[in-house]
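Before I ask anything, here is the structure I am working with.
The other protein chains are all here in position, but one chain of the complex has been omitted.
Entry: chain A
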Amino acid sequence: MTALLELKNLKTYFKRKKTVIPAVDGVDLVINKGETVALVGESGSGKSITSLSIMKLIPSPPGEIVDGQIHFEGRDLVKLSEEEMCKIRGNDISMIFQEPMTSLNPVLTIGEQIIEVLTYHQGLNQSAAKLKAIEMLELVGFSRAKEIINDYPHRLSGGMRQRVMIAMAMSCNPKLLIADEPTTALDVTIQAQILDLMKDLSKRFDTSILIITHDLGVVSEVADRVVVMYAGQVVEEALVEDLFENPLHPYTNGLMGSIPSIDEDHSRLVSIEGNVPSPENLPSGCRFAPRCPNAFDRCFSELPELSRKFGNRSVRCFLHDGKEGQR
């Protein structure tokens, strides 16, 4: 497999008056062609900032990509001008969001919004773009696409709007679709529909997907590979089967442990003790050390490296130090 997108040591910092907040602190990430990668982590772990950095839509000031590279099809996106990025956004890389209720413009019809993407990137004229928009809406499962196209977003339900968003995002056959918690705001039956739709379309168009979520159920359903983030850094990376079978990092372990199970009878839900450290004063050693049940002295003084383990796994933890190259 060839890499479509490769992040190398990406650092996105937010600068406030005197403090610097390292929201994304040295992230390495590879997405291969046709692959679905899940980016998992708690709120505030830097997942969304990573995805916005790829689109180069970090609000600036105060945000800034201070270091690292984003290789996309042989080009480094960090170095591209805003104008060149506009051509990539929506055409090569597109994005869908968590809140389908607010991510469509309430005063423009569904058709107008999809047609805009098509006329801008594909150079289609109005009538050709309209035909293509109807085709896309049918593709995402609207049987009344010809009527929906003249409707305003307020007439559609959340699931329908998310499908419109997917139709819009997929209309230019992007090579990469970034989905930022696409199912969080939807109820469970609709979640499954949306995930199936995304899987189906990615196969059909050979689109890679970067799905950002904190729902491990979603991960197991769609992802080929999982990247776990904690406090702005990648702590573990593995194929989805490996990760669920044998999580290496104590944080991943904790995430797995906090999934409520119907078989066991807990009076309280299991959770990881403590909170994500505030990015302004990160612990000096391993960032997870203060919450880690297995932490020892070294964890509090040194920051472990993300090191390659057996197979295709990487983990950032001293517990697995010295086991390199094991198979």
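A few notes on this one:
Everything below uses one rule, namely that contacts are C-beta pairs under 8 Å (C-beta built on N, C-alpha and C of every residue); 3 or more make two chains touch, one makes a residue touch a chain; residues count from 1.
Just so we're on the same page, contacts and distances are computed from a predicted model.
In the listed set "MxaC protein", "Iron uptake system component EfeO", "ABC transporter permease" or "Ligase-associated DNA damage response exonuclease", the entry agreeing with the UniProt name of the missing subunit chain is "ABC transporter permease".
Considering A:16, A:155, A:203 or A:308, the position touching the chain not shown turns out to be A:155 (whole complex). From the options A:67, A:116 or A:138, the residue with contact to the unseen chain in the full assembly is A:116. The chain that is not drawn here is touched, among residues A:4, A:38, A:104 or A:272, by A:104.
Touch with the hidden chain on the side of chain A covers residues 55, 57, 61, 85-91, 94-95, 97, 99, 102-108, 116-117, 120-121, 152, 155-157, 160, 165, 168-169.
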